[in-house]
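All protein chains but one are shown at their positions in the complex.
As written, the chain order gives the labels A and B, with residue 1 at the start of each chain.
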Amino acid sequence: MSFFSDLDQVFVLLQHWIAGLFPVWLQPVVATILGVIAIVAAFPGIFAVTTVLERKGLGRIQNRLGPNRVGPLGILQPVADGIKSLTKEDIVPLSADAVVHFLAPVVLVVAVFLGFAVLPIGRNMVLADLDGGLLFFFAIGASTELSIFMAGWSSRNKYSLLGAMRAVAQMISYEVPLLLSSVVVVMITGSLSTVKIVEAQGGFTGVLPHWYVFTPWGFAGFALFTVAALAETNRSPFDLPEGESELVAGYFTEYSGFKFALFFLGEYLGMFSIAGFAITLFLGGWGAPFSFLGFVPSWAWFFLKLLGAIAFFIWLRGTLPRLRQDQLMNFAWKFMLPMALLNLLVAGAWRFMGEGWLRWVIAIVILIGAYVLLGRTLMRKQKLGARSYRYAD
Amino acid sequence: MIGGLSIVFLMTALLTVAGTLAAALLRNLVHCALSLTVTFAGLALLYLQLDAQFAGFAQILVYIGAVAILVVFAILLTRGAGIPEYRSYGSNWFAGLAIAAAVFALLTWAVMKSFPATAAVASSPAATVQSIGAALMSTYVLPLEIVAILLTVALIGAVIVAMPEAKVSNSLTEKAGER
Partner (left out) sequence: MLGEGMLKGLAETAKNFAGSFVSKERMTTVEYPEERIAPIENTRDFPFLIYDGSDPMAGLRCVACQICEKECPPKCIYITKSADKKPDYVGKPQFYPTRFDIDISVCMSCQICVEVCPFEAIKMDAEFELSTTDRFGGLLLDRDQLSKSNEYYKTIHPTEAAEVDERLAEEKAKTEAKAKAAAVAAAAKAAAAAAALAPAREVPAKEPGA
């Protein structure tokens, strides 16, 4: 089995070999730079593939073919898109604040790339094993909101400003359930370090893994985290700030050419990093789903799970209609926040009740009961059904 | 090492001071707010250099992620953040300079007095998240609860101030709509 463990660690071995070619005092720097190069090369590559997959997937969901002209089955479409965005004229409005207008996509992309530093992509394959890795990730994620505001404000365009304010309000509101639903994992694991969280999910009972998503509080936390992650990255059905039919293109409006491509890249990379985080926290990171599949390399599992998450996001995008701003905010503050707090309670009870079937029953009953009750209460206030208009009859 | 201070520290300090100066001296308010964000980032880097990981990341999360957004929203919703037509330096700048120098002297004296005689040996961070959490829950639980109540009061106050007052007209439009 040495071949499989070598395959598992092939990137780490490669990194060590290349770093070994340099003098000793330079080796840590070189090793880190190699890791950075790997991240900067791999994830934009996945971004390119995702754009094609998304367009073709959405097309097939909508009973049409996606792009299929550039390259076989259209897989070279990102190359065409890249060439187009690079050769477009870069228009900066005359009254726009040039410095801030230029810096906004830069800040976004930098912040998003920083978030990849604490993601454990495989066994021993994390760029920075920080003690407070989770906190670092969320801190950097909070900085992306600033770049969106900068983009919207510097364009001197009321549609951009409206879109930016809506986007920032949405992101701030959904950060609270995002953080609370990930605190559950920290509570049970006892550490903020992403590496330790993945290792804590590494055991197997029989064939089944110890992933947190297979526990009641973990499932609820995963659902809450996913919904909040969709809202954080402005992804359908929470894409009101950038909906083309709503606000032209929201805070993107005054950007053209490469800056638009940078924003697009930043958004999708943010989606990948937060999906990767959801995988790390709840889906066992680079762990195999069944004990007998342990020979498949750890980084392969991570990317397979990431692909599954991306496919699910694309599926959601093709299915759900856009949420209105007030519906968004109500959902965040009135439904997700109480559920996240209740989840904390349930996880605490789980931790201190000890092993056995009792804690499963109690956790499931509390969570499902709360879900149904909250759902019923909130839906009662809605006046759904046929609308009556004041003057139209 | 230049004059006993590491190069990284000097660069971070330069960034922080530059951000602060820009925040005080720039004319465009939103530029000032963004320079303040740079200052916060510089402070976070300083915390990280002192091995206070939790403090550094919490600084980024709270100050850059929330306070900076708060500041820009406040500017946006109140002034309209254009270029101001008048100069923002008053005529009594000398008094301001004197007071700032006095405060700076006081702070420097306090910091210098509290320095230990021996240089601190760099060790593994004593302030791990676990120890901070344990301290918060045992020794410092009262300040924690007071801060929590304060924040809740602020939140409720903000909601009340921002809530629309038209409760009467709402019921009127409802009745008309049902007809």
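Keep this in mind: contacts are C-beta pairs under 8 Å (C-beta built on N, C-alpha and C of every residue); 3 or more make two chains touch, one makes a residue touch a chain.
Being a predicted model, the structure only gives us computed values, none of them experimental.
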Chains shown that the absent chain touches, full complex: A
Residue among A:Leu14, A:Leu65 or A:Val79 that touches the chain left out of view: A:Leu65
Contacts of chain A with the absent chain, listed as residue ranges: 57, 60-65, 68, 315-316, 318-320, 371-372, 374-376, 378-379
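To be clear about the criterion, only the chains that are shown with their structure count from here on.
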Where chain A and chain B are represented by their mean Cα positions, the distance between them in whole Å: 27
In the complex with chain A, residue positions of chain B that touch it: 28, 30-31, 34, 37, 53-54, 57-58, 60-61, 64-66, 68-69, 72-73, 76, 81, 125, 128-130, 176-178
Residues of chain A defined as touching chain B within the complex: 97, 99-100, 130-132, 135-136, 138-143, 145-146, 149-150, 153, 161, 165, 168, 172, 175, 190-192, 388, 390
